[in-house]
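Just one protein chain is left out here, and the rest sit where they should.
Per-chain numbering from 1; labels A and B assigned in written order.
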Amino acid sequence: MRHEVRFSGFGGQGIILSAVILGRAAVMYDGIYAVQTQVYGPEARGGASMSSVIIDEAPILYPKVKDPDILVMMSQEGFEKYGVSAREDAVMIIDSSLVQSRPRCRYLEIPATTEAKNTLGREIVANIIMLGALVRATGIVREESIEKAILDSVPKGTESLNIKAMKRGMELVPGGKIG
Amino acid sequence: MQGNVACAEGALAAGCSFFGGYPITPSTEIAEHMALKLPKAGGVFLQMEDEIGSIAAVIGASWTGARAMTATSGPGFSLMMENIGFAAMTETPCVIVNVQRGGPSTGQPTMSGQADMLQCRFGSHGDYSIIALSPESVQEMYELSVMAFNLADRFRVPVFLMADEIIGHLRERIEIPDSVQRVERRPLNQGDLPFHPGEDLVPGFPRFGSGFKVHVTGLTHDERGYPCTTNPKVHEELVKRLVEKVESKRHEIADYRVTNPDAERVFVTYGSPSRSVEQVIHDNPGEEIGHLRFRVVWPFPEDALREFKDAKAFFVPEQNLGQIAREIERHTSVPVIRLPRFGGSLHTPEELTSALGAFK
Partner (left out) sequence: MRADRLPHIFCSGCGNGTVLNCTLNAVDQMGWKKEETVFVSGIGCSSRAPGYILADSLHTTHGRALAFATGIKMAKPELHVVVLTGDGDLAAIGGNHFIHACRRNIDLSVVCMNNMIYGMTGGQVSPTTPRTALSTTTPYGSAEPAFDLCELAIAAGANYVSRWTSFHVKELTRAILAGLRIPGLSFIEALSQCPTNFGKRNKFRQAMDQVEYFKTHGILIEKVQRLREEGKDIPPDAIVLGEMIRRNRPAMGVRK
């Protein structure tokens, strides 16, 4: 089944890296197909940043996101730009430390930025907490696959911090899968 | 892997050992990847002072026998035009990647376009011919990059990889082969004149530094390579040969994909809009929808149109006002329906489906 995942937040949160890691997990470790796209340009600087991944067992033909069924929102501005119009049967994972609004669709609150700062001591891994939560909640890729893809993609020396962040994200999902 | 990175990887696999370029969105990742990889592979990466210098350095490197390339987008592509004519006239193999964005002028740097398709064919002054390829996927960014080097060496012409922002920036799955096929430049035989056409109209290549003492000039030249600028016959023969060596081989160069050849309604595409058409065909399994997809756009493979014997209409989605649609019209009496799309985004499958519906 085709899943369209959209990540949004602000520049510097690792929104694009999150999408690349998820795509990598699907392609390299789950052996399925993924296509990743992002918004380029001056508007991507500072303001709301956005990136997407499409994941499917079959080859992906049309490579652009039409109407995402999974959303990860990490800033209020990002939510307003890319999240408010989410379709009703979508699933949204919200960084509840930064996003005040709530959507009409099902959602899950993960205080990723607060957790990253307080529990792990590095705000920068908030996106990895969100990734962990996303994978636990939706099962869109296997948990061992996302772990491997994270290890491939993060700077040397930060592997254990990032894996801790991923696990923390998974723990924060109440009762496991909601997708 | 990202499309632009795949393009660079394809070039490296093909043995490209020289890259001269100038940063420009949305092609810059190609230069950046070459800057990372080429020095380690024993090649040379140079960021030149502009695109005029970039293509000039590429042509210079090519004369030493190196497989050389540059990558750019609209504004830089326009700047390269004079020296592209020089490469055509001097029969210098080289690969020029254009990751197309919205024009004219600085236009839409971060958005996709396909409006340089005629420029790549006719952009420099004078009559000449070139080869242009157009990839629809990250996989093809790799494959066609390899193919571009082979065609450039085989025909001694500038070869254009006419990508677009959507494919250049897309990340998707790619299979990298263990090795790639290489078609080498035919060296000049000792004793032959350096610009003697030979059987297939492509002269052997007298690499600089291999003792041929060859004179290479953008002026009209005879078979010795010496300027001969007032003799109409020499000029006519040279220009005709520059065009014929490519155009007479259009069947050999042609590379396209045919889906549902019995269909009456046929999409014709190249580059990223192909993906939207594939989605339409996938989503409408009950309907006979044809698709002709060019991987080589120039020389224009007009025979491909005849694969669709029952065609009642050709639908041509392009990110321009109909540059290739116009070429198709020249080769068929079947109605050609232009489906231009502006602003840098991809045709949606829905709009293509409704275009089909409107024709019924």
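Operating definition for what follows: a contact is a pair of C-beta atoms (placed from the backbone, for glycine too) under 8 Å apart; a residue touches a chain by one contact, two chains touch by 3 or more.
What you see is a predicted model, and the numbers here were worked out from it, not measured in a lab.
K.L.:
Just to verify: which one of B:49, B:178 or B:199 makes contact with the chain not shown?
P.N.:
B:49
K.L.:
Of B:64, B:106 or B:210, which one is in contact with the hidden chain?
P.N.:
B:106
K.L.:
Given the contact definition stated above, which residue among B:23, B:60 or B:123 touches the chain not shown here?
P.N.:
B:23
K.L.:
Hey, which chain B residues sit against the chain that's not shown?
P.N.:
Listed in rising order, the touching residues are 22-25, 28, 31-32, 35-36, 39, 45, 47, 49-51, 75, 105-106.
The working rule: only the chains that are shown with their structure count from here on.
K.L.:
Once you find the CA centre of chain A and the CA centre of chain B, what distance in Å lies between them?
P.N.:
Distance between chain centres: 37 Å.
K.L.:
Write out the stretch or stretches of chain A touching chain B in their complex.
P.N.:
Residue list for chain A touching chain B: 20, 23, 27, 33-38, 40-41, 60-64, 66.
K.L.:
Using the touch definition up top, name the residues of chain B that touch chain A in the complex.
P.N.:
25-26, 109-111, 165-166, 169-173, 272, 275-276, 278-279, 282, 345-346, 348-349
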